[in-house]
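Missing here: one protein chain of the complex. Every other protein chain is in place.
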Amino acid sequence: MRGMTTIVKTITRIVIGFIFVYGCYIVLFGHLSPGGGFAGGAIIATSFILSRLAFGTTEKQEKNTTVVSSIFESIGGIGFLSVALLGMLFGFYYFQNIISKGIPLRLASAGHILPANIAIGIKVGAALLSIFLGLASTKYIMRD
Amino acid sequence: MQAFYMLLVFMVAAGIVAVEIKDLLAAVISLGAVGFGVAIMFIMLQAPDLAFVQIVIEILAVVFFVAVILKTTHEDETLGRGYTKDDIIPILGFSLFALMFLYLGIKAMISLPSFGNPLMKVASYYIENGLKEVGAGNLVAAVILDYRGYDTLGEATVLFTSVIGVLAILRKEGRKK
Amino acid sequence: MKPLVPLFVVIPLGAAFLIPILSKVWRRFSEIIGGIASASILFLSGYFLFNLRSGIVYPVGGWLAPFGIVFVVDKLSVFFVFVIALIWFLSYLFAINYMDRYTGGWKFYTLFSLMHAGMMGVAITGDLFNLFVFLEIASVSSYALVGFSVEEEGLEAGFKYMVMGEIASLFILLGIAFVYASFSTLNMADISLSLASATKNAVYYFVFALFVFGFSLKSAAFPFHSWLPDAHPAAPAPVSAVLSGVFIKILGIYSLSRIVFNVFGLSRANAPGIFNILLLLGILSIIFAGLAALVQRDYKRILAYSSISQIGYIIAGFGIGNIWGIIGALLHVLSHAMGKGLLFLTSGSVVYRTEERDIEKMAGFGVRMPWTGYSYLFGMLSLSGIPPFIGFFSKLFLLIGAVKQSMYGVAVIFVIFSAVTFAYLLRIENKVFWEKTVKGFSDSPFLMVFSMVILVLLLLVSGLCFSHITKEFVKPAAEVLLRGVLYAKDILGGI
Partner (left out) sequence: MVVVLGSLLLVLVGIYAILTKKNVMKIVIGFALMEYAINLLFAMVGFKKGAVAPIITSIPPKHNFVDPLPQALVLTAIVIGLGTTAVMLAFALRIYDKTKTFDIDKLRRLKG
C-alpha cells in the first residue's frame, strides 16, 4: 500500500494514540458502560488500520503483521476458551462465573467478564486487522 | 415517533440507491448511509451497546468494500443494458416472493405484541437479578458474557473462522505445482 | 458422564485455536493436533453412544433452562454426534495424504476443525439462537473449504453456495426474531411449551415457513438444490465426503426434524398436510436428482446428484411419519453417511493419481488401483441397497414404513429409484474401474487406502448386525422424535 499526503499523516500522528487508548478504555469498562470486547477490539483494529492507510506499508511489513496478528488471534481465542474452561475445572459447569464478583459498579467486579472482554478485545482487534490486510494488501501475501 | 419514520424512509431510499446506482463506490457509500441510519436507530431504541458496535463495524465494512473496489473496478457494467428474456424469471420470482413475504410478514406482525410493549418473560429475570448474580452494571454485558457467554464464544469463533477463510481464499496458488 | 458434555465442542475449538500457533513451530503439528482431536472425539462419542441411558441436560454456566443455554444430549443427538465423529475421523486420515497436493495446510486443518466444532455445536445445543450461531460457524468454514482450491471452478461454486447458504441463514435469523418477539424465550423446550398453549396464528405459520425454507435450503432438498452439484464436487475430496456425508444432514435434516417434531410438536396425526408436503419434497428430490445423475459425465457431480436423491429418501422417510419411516430415515442417515463418504473418498483417490474427473476420459484409470476399485464396488452395492450391506436395511425400513401407511406408490418409487441409483453408480464403475486400457498407476498412499477399507468394513459389519444397531441406537432416537412436545417436559424437568 502507498501512504497518503502530509496532511493525513500529521493528523493521524495526533489522533492515533487517542483512538488506541479509547479502544482500551471501551474494552476495560465493558461491564459498566456501553461497549465491551467487540466494540473496543474493533476500535483498536481501526487505529492500526488508520496507521497502515496513512503511512503505507511495504510487502515485508504486511507479511510480518499478518503472522503476528494471527498469533494474537489464537492467543485471544485460547484466552477466552480458558476463561470458559476455568469454570469447568474449578467450579461445576462450563462457563461458570467462579471469579469473585467484587463490589458492583467498580472496575474489578463482575467476575470473569473483565478477563473475557480483554481476551475478546485482543482477538477481535487482531482478526479485523488480518481481514483488512488480506483484502487491501498490494500482493497476495498468503504464500503460506 | 416521527423521527423513526423519517429515518426509515431515509434508509429504504438509501438502500434502493445502493442497489441501483452504477458506480460501485457510490453504492458502498450509500450502504454506509444505511448502516449509520441503523446506528442512529439503535440509539433511539435505547441500545447504546449496539450503536457502538454498529458504528465501528460499519466503518470497517465500508473500508473492506472500498479496499476491494479499489483493487478491482468502479463500474457496474451490468446495469443499463436493458432487460432480456433471461431476466424475466428472477424478476417474476422476486415479485411473487415479495408479495408472499409481505402478506405473511404483515399478518404475522399484526399478531405480535405491539411495538414498544415487549413480553419480557426471560428478560425481566435478567433485569431483576443481573446485578446481584453477575455483578455487572451493564446488563447487556451480563447477558452476552455470563448468561449467554457460550453464544459469545461461538460469535468470536465465527469471526476467527472468517479470518482463516479470507486468508485461505486469498492464497496465491491453490495446488502445488 | 455429565461433566464431559462440553468437550464435544471444546476439543475441536481448542484444536482450531492451537493449530495456527503451533504450525509455525513445526508444519506437521497441524495434522497431529487435528488428528488427536478427531480421535479423542470419536472415542468420546463412542463412549456416549454405548453408555447413554437417558438424556442429559447440561446447563452452561450453571444457569437453568429458560435463562441460560443448555446442552441437550439425548439418544437422537448422540446418534448424530457419533456419525459426525466417525466420518470426520476417517476423512481426516484421508486428508493427511490428500492435502499434500494443496498449499496452505494449516488453514485447511483449522477450517476443517472449525467445521467440525460447528456441526457438534448444532447437534448438542438446546437453544435456538445458539443453534444459529454454530450453524454459521459450520457454514462459513464450509464456504471457505469449497473455495479452497482457489481455481475458477472452486471460487464460483463457493460464491454460489455462499449466496444460497447465507439466504438460508438470514431467513433462519428472521424466524428466530419473530419467535423471540412472540414468545420472549429462546430455549427450544420453552418455545415448544409456549407453542403448544398458543393459538395457531399468523406468526406460527410465518415462522414455520421461514424455518422450513431455511433448513431445506441447507439440506438441498428438491426446489432448493441448485447449489449442491456445483459446491460439493469443487471441494477437495475429504471435504466433499464430510459435506455430502454429514454436513447437509446435520444442518438440514437434524435441525429440521428437531424443529418439526420436538419444537412445533407436529406428527402425522395432527398435521397431515405438512407431512405430505415433506413427503412430496422428498419424492421430487429422489426423482429429479436420480434422473439428473444419469446424464452427468463428471465423477464427483454424479455423486453430488446422488446425494440430493438420497437426501430425498431421508426427507421422505420423515414425511411418512410413522415409526418405521423414521427408523428408516435415521438408518439411512448412517448408511448414506458411510456409503457416500466412501464414494467421495474413492473419487479423491482416483483424482489424486490422475488429476481427471471426466469419466469418459479416464477409462481404465482405476484398474491399477485395486483397493480403490473394490472399495468403490462395495460402496456402490451398499448405496443401491444390495444385501447384506447396511444400505439394504435402511431402504427396507423405508419400504416397510410406506407400506404400513398404505402408500404403495411411494414404495414403488423407492424401489425403482434404488435401481436407478444402481444404474448411475454402475456407469462410474464401468468406465473407471473395469475398462482395461491404460497402465502405470499404483494405488494411493497408505492412510487413504486405510480409511476407505475401514469404511467398507463398517458398511459390511453394520449391515450384518443391523438388528442390534436398530434396536440399540436408531429406535430410541426415532422415539425421541415421536415423543414430540414431551421433549419439553424432559428438558425443563432436567430429565
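Observations on the structure shown:
In this document, chain identifiers A, B and C correspond to the written order of the chains, with residue numbering beginning at 1 in each.
We adopt the following convention: a contact is a pair of C-beta atoms (placed from the backbone, for glycine too) under 8 Å apart; a residue touches a chain by one contact, two chains touch by 3 or more.
Bear in mind the structure is a predicted one, so any value in this text is a computation, not a measurement.
Under the touch definition stated at the start, the shown chains contacted by the missing one in the entire complex are A, B, C. If you put the hidden chain back, the residue from C:Tyr102, C:Tyr180, C:Phe417 or C:Tyr487 that touches it is C:Tyr180. When the full complex is taken into account, the listed residue touching the unshown chain is C:Gly147, out of C:Pro59, C:Gly147 or C:Gly252. Annotation for chain A: contacts to the undisplayed chain at residues 32-34, 38, 104-105, 124, 131, 134-135. Panel shows chain C; residues 129, 133, 136, 140, 143-144, 147, 150-153, 155-160, 162-163, 166-167, 169-170, 173-174, 176-177, 180-181, 186, 226, 230 of it touch the chain omitted from the view. In the full complex, the hidden chain is touched by chain B at residues 1, 4-5, 8-9, 11-12, 15-16, 18-19, 24, 27-28, 31, 34-35, 38, 41-42, 45-50, 53-54, 57, 60-61, 64-65, 68-69, 71-73, 76-79, 86-87, 90-91, 93-94, 97-98, 101-102, 105-106, 109-110, 112, 114-118, 120, 122-123, 126-127, 130-131, 137-140, 142-144, 148, 151-152, 154-155, 158-159, 161-163, 165-166, 169-170.
We adopt the following convention: only the chains that are shown with their structure count from here on.
If touching chains are joined by edges, the resulting network of the protein chains shown connects every chain directly with every other. When you average the Cα atoms of each chain and compare centres, the chain farthest from chain B turns out to be C. Centres computed as Cα averages put chain A at a distance of 22 Å from chain B. Chain B and chain C have CA centres that are 29 Å apart. The mean-CA centres of chain A and chain C are about 36 angstrom from one another, to the nearest whole unit. Each of residues 13, 16-17, 20, 60-61, 103-104 in chain C touches at least two other chains. Contact with two or more other chains is made by residues 146, 149-150, 153, 157, 160, 162, 166-168, 171, 173 of chain B. Within the complex formed with chain A, the residues of chain B that make contact are 48-49, 51-53, 56-57, 59-60, 63-64, 67-68, 70-71, 131, 134-138, 140-142, 144-146, 149-150, 152-153, 156-157, 159-160, 162-163, 166-168, 170-173. Considering their complex, residues 67, 70-71, 73-75, 77-78, 81, 84-85, 87-88, 91-97, 142-144 of chain A touch chain C.
Remark: chain B residues 104-105, 107-108, 110-113, 118-123, 125-126, 146-151, 153-155, 157-158, 160-162, 164-169, 171, 173-176 touch chain C in the complex.
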